[in-house]
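The complex appears here minus one protein chain, its other protein chains still in place.
Showing subunit A:
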């Protein structure tokens, strides 16, 4: 839909080449920005799911009933405890990897957005993190701040 609106505006003012360029840039930056916002929301939703899954696993572990009530989609099903746990664990792994994927995508998108706005990309975000041992050694000796 947005795409349609964009072209409509352009045909009206096609005479000026500068206008076209500005609109193109705006369109590109808005598209990327929109994607970033969507991803952000998705990460939040996934994290919500992750917390719920974690709560559920704890809950099942606390009680030792043989069968537990679980929702699958909108259905409430009484499942075997072992089976339910297995499913939840699988969910958990799935969600974690999904979040990681989104986060790394987010980094690329943000730098892309900065590129469109003619800003330099964030430096160092593509580095591998230091391990905690190295970091704590550096932290102990250097004024790194928070």
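What we mean here is this: contacts are C-beta pairs under 8 Å (C-beta built on N, C-alpha and C of every residue); 3 or more make two chains touch, one makes a residue touch a chain; residues count from 1.
Quick note on the criterion: contacts and distances are computed from a predicted model.
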Quiz prompt | Chain not displayed: protein name in its UniProt record ("RBR-type E3 ubiquitin transferase", "tRNA (guanine(10)-N(2))-methyltransferase", "Rab proteins geranylgeranyltransferase component A" or "RuvB-like helicase") | solution = "RuvB-like helicase"
Practice problem: Specify the residue from the set A:38, A:77, A:108 or A:135 that touches the hidden chain. | Solution: A:135
Quiz item: If the hidden chain were put back, which of A:44, A:77 or A:93 would touch it?
Solution: A:44
Self-check item: Contact set of subunit A toward the excluded chain (per top definition)
Solution: 40, 43-44, 46-48, 50-52, 54-55, 58, 103, 120, 122-125, 127-130, 132, 135, 138, 140-146
